[in-house]
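Removed from the display is one protein chain of the complex; every other protein chain stays in position.
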Amino acid sequence: MADRWLHRLLWLSAMLAALVLGGIVVLLIGRTAPFIAQQGMDLLARQWYPGDGEFGMAAMIAGSLAVAVLALVLAAPLAVALAAWLRYFAPGWLRRPALALFALMAGIPSVVYGLWGLLVLVPWINGWVPPGASWLAGSLVLALMILPLALLVTDAALAQVPPDWLHAGAALALSRVGMLRRVVLPHTAPAIASGVVLQFGRALGETMAVLMVCGNVVQWPGSVFEPVRTLTANIALEMSYAAGDHRIALFASGLLLMLVTMALLALSWRLGRRHHGTA
Amino acid sequence: MSQTEAAVRDDGIIASVSGPVVVARDGIAMIVNADNPVDAITRAEVRALYRGETDNWQALGWTDRPVTVINKSSGRATLTRFLEYFGLDNRNVEADMVIGENQQGIQAVASAPAAIGYVSVGAAEYEADAGTAIRLLKLDGVAASTSAVGAGRYPLGRDLNLITTGERSAMVQRFLDFARSDAVADLYRKHYFVPARG
Partner (left out) sequence: MVRRDRVATGFGAVLLLAVAMPVVSMVFSIWDQGHDELSLAFLLQDPRQAGQAGGIASLMISTGWILAICLAVAVPVGLGCALYLSEQVPPGSRRERGLGFVLDVLAATPSIVFGLFGYQFLAITLGFGFSLLSGGIALSFMVLPLMIRSAEQALRAVPRAHRQAATALGVTRTGWITRILVPSAAPGIAVGVILSVGRALAETAVLLFTAGYVLRRPDSVMDSGRALSVHIYDMAMNVPGGADRAAATAVVLITALILINVTIRGLIRPSRAGGHA
């Protein structure tokens, strides 16, 4: 008897999680559908001058993607390299402190990363090419932010490699590098790829840090030293001062972010399908 | 608290307001980095800078260095007032960086030697006094300071208001009177604003 109640309770919890997602999507669509229908392609073709009723988001979509892609290009190889290094090359005593460092990094609030970026990184870049607050600054800070989790995911994937394989490799006198290149990485590539794509989603969704270092000028990404504005920074920057259509436009950009995230996830799932899912 | 024209419905649209009650005065100061020797600017020069017509500090008396123009993001009262005073259209402004809050602007200018931006006089004066690496520029000959704002000499002033929606209850009215009274004048001064009573 109690079993059935428990069963229902558990089912309810699961439904709640699904409902939250459904709720978010429904709410966003509900709020923005008439606006989107009315604006149509203007949302992409025009520029962003909300004061004049122009809500073209194309440049900001490009900005979000540019900053996230560069961050991933910087962070992913680094994460894989460091995870492999920690596991196979580093002296044993280093593992604990290194992992502690990454746990610390993962726990630092994004505002703090943003502040560091604004006060240290941006002036440094400014010394090379003004203004300093730029696409590059955003990607560098983001790369630092997604590195720890990307590394931990890779580490978890590496842990799944059957020890027998490693023994066999050693018996065959493979160098550790050789083993990595030809045995370990090919096997773990799907899991790593899927985890890394998830981090891309996180990079796409980051708000506070990019707000402080990207320059926030609405323009198509050109040189990495030029400022860009991401969709997330835009929402944070303008939401408190937005009314009517401007506010709805911001909600619409939130919806767009969710849709892109979902698409990315579908991709990540496909990549990871060969590997029996770990988190 | 900054100048707006209406009160907020739940979709953000302003419906009806009981007229703004001015509680304090502030100004908008043009600021540059402390390394920058320029200490005064004219209305024409600001227009030229923000429209991209002038883009090198040489034209204003410093070295050969490109200007980093800092603007504010849309919807903010500081932006509206700035554009209004200098007769600019936001579409024609060529900015190298867009910031949100005053402090972000101050930090941005303090860390970029070739930058110019505009922020609240009160905030800038506070920070400059505390040692932050910025300088407030004289605008058309008048120093950008809280005392100039208070004396009415600084041309680019702005009012800080409280607004209410609907009918004002007795309690609300008492609060509004309190907010304009001598009892709180020192609070405004502490934040480098000028109390409305002068």
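We call the chains A and B, going by the order they appear; numbering starts again at 1 in every chain.
Keep this in mind: a residue touches a chain if its C-beta (ideal position, glycine included) is under 8 Å from a C-beta of that chain, and two chains touch if they have at least 3 such contacts.
Quantities reported herein were computed from a predicted structural model and do not represent experimental measurements.
Student: Please identify which residue in A:V20, A:V73 or A:A168 touches the non-displayed chain.
Tutor: Hidden-chain contact among the options goes to A:V20.
Student: Which of these, A:I235, A:A249 or A:L271, touches the one chain of the complex that we don't see?
Tutor: A:I235
Student: Which of these, A:L65, A:L136, A:I192 or A:L257, touches the one chain of the complex that we don't see?
Tutor: A:L257
Student: Even though one chain is hidden, which residues of chain B still touch it in the full complex?
Tutor: For chain B, the residues touching the absent chain are 10, 100-104, 106-107, 122-123, 126-127, 130, 190-192.
Student: Write the list of chain A residues that the hidden chain touches.
Tutor: 2-3, 6-7, 9-14, 16-18, 20-21, 23-24, 27-28, 31, 78, 81-82, 84-86, 89-90, 98, 101, 103-113, 115-116, 119-121, 144, 147, 175-178, 198, 201-202, 204-208, 212, 232, 235-236, 239, 250-251, 254, 257-258, 261-262, 264-265, 268-269, 277-279
The rule is simple: only the chains that are shown with their structure count from here on.
Student: Provide the C-alpha centroid distance between chain A and chain B, rounded to the nearest whole angstrom.
Tutor: Averaging C-alpha atoms per chain gives centres 36 Å apart.
Student: Quick check on the complex: what are the chain A residues that touch chain B?
Tutor: 49-52, 118-119, 122-123, 126, 130-133, 211-212, 215-218, 227, 229, 236-238, 241-244, 246-248
Student: Chain A touches which residues of chain B in the complex?
Tutor: 8, 11-14, 66, 68, 73-76, 90-91, 95-100, 104, 107-108, 111-115
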